[in-house]
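Removed from the display is one protein chain of the complex; every other protein chain stays in position.
The letters A, B and C name the chains in turn, as written, and every chain counts its residues from 1.
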Amino acid sequence: MKRVYLDNSATTAVDRAVIETMLPYFDKAYGNASSFHSFGREAARALESARDQVATLIGAKPSEIYFTAGGTESDNIAILGIAYANRDKGNHIITSAIEHPAVLETCRHLEESGFKVTYLPVDIDGRVSLSDLRDAITEETILITIMHANNEIGTIQHVRDMGALARDRNIAFHTDAVQSIGKVPLDVEFSNIDLLSISSHKLHGPKGVGALYVREGTAITPVIFGGGHERGLRPSTENVPGIVGFGKACEIAHNRLDEDIEHMSSLRDKLIKGILDAIPKSVLNGPCSDRLCNNVNISFEAVEGEALILALDRVGIAASTGSACSSKKSTASHVLLATGLSEQMAYGSLRISLSRFTTEDDIGYVLEKLPPIVERLRSMSPLWKEE
Amino acid sequence: MKRVYLDNSATTAVDRAVIETMLPYFDKAYGNASSFHSFGREAARALESARDQVATLIGAKPSEIYFTAGGTESDNIAILGIAYANRDKGNHIITSAIEHPAVLETCRHLEESGFKVTYLPVDIDGRVSLSDLRDAITEETILITIMHANNEIGTIQHVRDMGALARDRNIAFHTDAVQSIGKVPLDVEFSNIDLLSISSHKLHGPKGVGALYVREGTAITPVIFGGGHERGLRPSTENVPGIVGFGKACEIAHNRLDEDIEHMSSLRDKLIKGILDAIPKSVLNGPCSDRLCNNVNISFEAVEGEALILALDRVGIAASTGSACSSKKSTASHVLLATGLSEQMAYGSLRISLSRFTTEDDIGYVLEKLPPIVERLRSMSPLWKEE
Amino acid sequence: MGYEFNEKVIEHFENPRNVGEIEDADIVETVGSPVCGDMLTLYIKLKDDKVEDVKFKTFGCGAAIATSSIFTEMVKGKTVDEALKITSDVVVDALGGLPEKKVHCSLLAPDAFHNAIEKYKKEHDPKEQ
Partner (left out) sequence: MGYEFNEKVIEHFENPRNVGEIEDADIVETVGSPVCGDMLTLYIKLKDDKVEDVKFKTFGCGAAIATSSIFTEMVKGKTVDEALKITSDVVVDALGGLPEKKVHCSLLAPDAFHNAIEKYKKEHDPKEQ
């Protein structure tokens, strides 16, 4: 059966070139980067060149890059590390209502231990308002953490202005850039960013690797304890093959950034237009401009998302939904609800996320298969009223 | 140049069969294990069969295995998670003086936040006494964390008796088994273990993956926050290829356990005898029995360890030392000092750690190269007195 | 973690039995709502204390569709009392099992049927008229 992978915001295929780069580090240059012998030095050198590659992609210095086990860990170290390091300065954190659970749950944990957190609302496009942010700042504010691009609806925030505001008030500014890196040009200097989270597997690198950028001079406390690796911020034997692959993925993303963005944007626009034209009562979620080049998110009236995903899966199309009918009860996406979408429409959302490997053909296949599926599910839905 | 890798306690080469098993998960079955489509299901299935493989190796149920990013993270989650979950029951933790920094530093962090920690001494063989442990237990004790086998001197502790003691007093018993798994038969049921840390890269699996065993019914609080993966204890997109490789490595270790132990023990004994016979004023550190089958640790009077490692590296032998002459000043191994060894001898320690891939030839090469190197360094040493 | 449906569930999802409405149904019962993301409307026609016909429409996930389908198939032709014994456990068994997190979806149809019959009995109870 034909299989079309369009769930690239969940994870991506590892680039062949990345795999090739990793391979020797499994069974040839397999040393521990902390060891004082030739195997260790090979590993340490590989690590440092990966650090350069990651730094280059975001305009940082290599010494400001700390390797982690992924986006979640980067977010945790950033938020907990800044909060604990600045406890005596204040106890207030500002974030948004549409962050990834790696940020939201970490903030909730801090609330339990005495911090105050403001969850800024977003507008219909999923955007945080700069004046809301300005108004939320208090004397106690020690951290602002607002994601660069949203994983569900692709909204890109104006992080540069937020960063400027934070800098002006001497507040650390963290951004979760897990979804945007490799899909939006970003420079930590230009955008006034103090901390930034990246995850390798979202940009054709291996899973289980990420990085945290920490601007030189930022006070941060470790939250994981051990042998002092990554200058004490993330102890544990370095995942050399993973990090090498991540570095290569960043290098490739850096070299192809413009080309990738153009490719994905054009397919994205074709897909959005095709779906909205073919399927009545369907609406685009998220913004029309400043939207991730690889994100399509559309809700279909009277259709439940998980059933839709299953039907698409049956014809080989891998996509995702903001509906999660889990253990006890169904829950609709907190992101879609925050944009003001109704529950019904939030349950009926379909996220199709592209990558540099997505083809015209893939898009054509979706446009062929999706409309009859939506029609069939609507014909079974008590909420669907034929006109 | 000939290269002989004998630093397997630092990290190991990934087994070819493990690499082969991982490969398809990079660019074919690359889905996110949480996704509701065929790519996601392939990943989820792979994860669950790896969970079976890890569980089998230690006699656990698959549902008691939580995948982590490595030994350090397993230790952190275990110790912090148990401490925070039992804060209302007590604030006392018992560990040993010779733990890995992943345990020691985590305990020190807890001391800063109001916990009391007892660091039990060890005897000349590096062994914790059961009666010391019994005496250290108070009404406030909530966790005992004692490593199964030491990474520097290979001492295997009597965890079964310790576990029984802990169980008797209703105290959680954690053991860092990072060095022993695949080298010592271990069954969590038989040995009364409640939590156990493993790291993949120490047993010919990939780096950056590990597991924490948590006995069913053990109260534990998450310390990393995010999307609820691994039943909330370790959120982050699962590192599917890494976990699959880890599972395979466990399966291989399980199948070859007896054969591996016999192979390594016999080479170990040959090496120890060969060195002690050839080099005067050399002493074996660690025990003669109940010693890791792959561990050799010997101190040479009047020789500094880092110089020794460098000289060995120049002839292609990769080994390690308990001496770390770092940033500001030199430090001798806390483990060797805890066994009562003098500073001078602690600085002069050489750890040679074997693996299933170590050959007679490798051992022969060390026995050929090491004695003249020690002699040369001694001839330069102000501490060396010819007899 | 994702979950996996067996072949039988998938077959019912792809070819659900008894989808639709019954114009002259004796009872129409809806459980759930679009706000909770699970919704089922059951149309029942009774004759001589038997379930003569039954149809459903659902706004729900794949498990909701498959369990509604097999449930209607199982109760059709049965007496009401027999039909009331088709609980969610029976439905899940008949499907050859459901992933743990999807088991709750199998409550929809039996719940709707149960409510429907209760209402119907109340309305047709001579004592209450």
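The working rule: a residue touches a chain if its C-beta (ideal position, glycine included) is under 8 Å from a C-beta of that chain, and two chains touch if they have at least 3 such contacts.
Everything numeric in this text was worked out from a predicted model, so none of it was measured.
Undergrad: Counting the whole assembly, list the visible chains that the omitted chain makes contact with.
TA: A, B
Undergrad: Write down which of B:Phe246, B:Tyr347 or B:Tyr365 is the residue touching the left-out chain.
TA: B:Tyr347
Undergrad: Pick from B:Leu6, B:Ala302, B:Val335 or B:Leu354: which residue touches the chain that isn't shown?
TA: B:Ala302
Undergrad: Can you tell me which of B:Ser113, B:Ser129, B:Thr359 or B:Ser379 touches the chain that was removed from the display?
TA: Checking the options B:Ser113, B:Ser129, B:Thr359 or B:Ser379, the one contacting the hidden chain is B:Ser379.
Undergrad: Using the document's contact rule, name the residues of chain A that touch the chain not shown here.
TA: 33-37, 40-41, 43-45, 47, 229
Undergrad: Touching residues of chain B against the unshown chain: what are they?
TA: 302-304, 306-307, 310-311, 314, 323, 325-332, 342-344, 347, 379-383
Rule of thumb we're sticking to: only the chains that are shown with their structure count from here on.
Undergrad: With chain centres taken as the means of their Cα atoms, state the distance from chain B to chain C in Å.
TA: Result: the chain centres lie 55 Å from each other.
Undergrad: Taking the mean of the C-alpha atoms as each chain's centre, how many Å separate chain A from chain B?
TA: Here chain A and chain B have centroids separated by 34 Å.
Undergrad: If you average the CA atoms of chain A and of chain C, how far apart do the two points sit, in angstrom?
TA: 40
Undergrad: Enumerate the residues of chain C that touch no fewer than two other chains.
TA: Correct list: empty.
Undergrad: Out of chain B, which residues touch more than one other chain, so two or more?
TA: Residues 34-37, 40.
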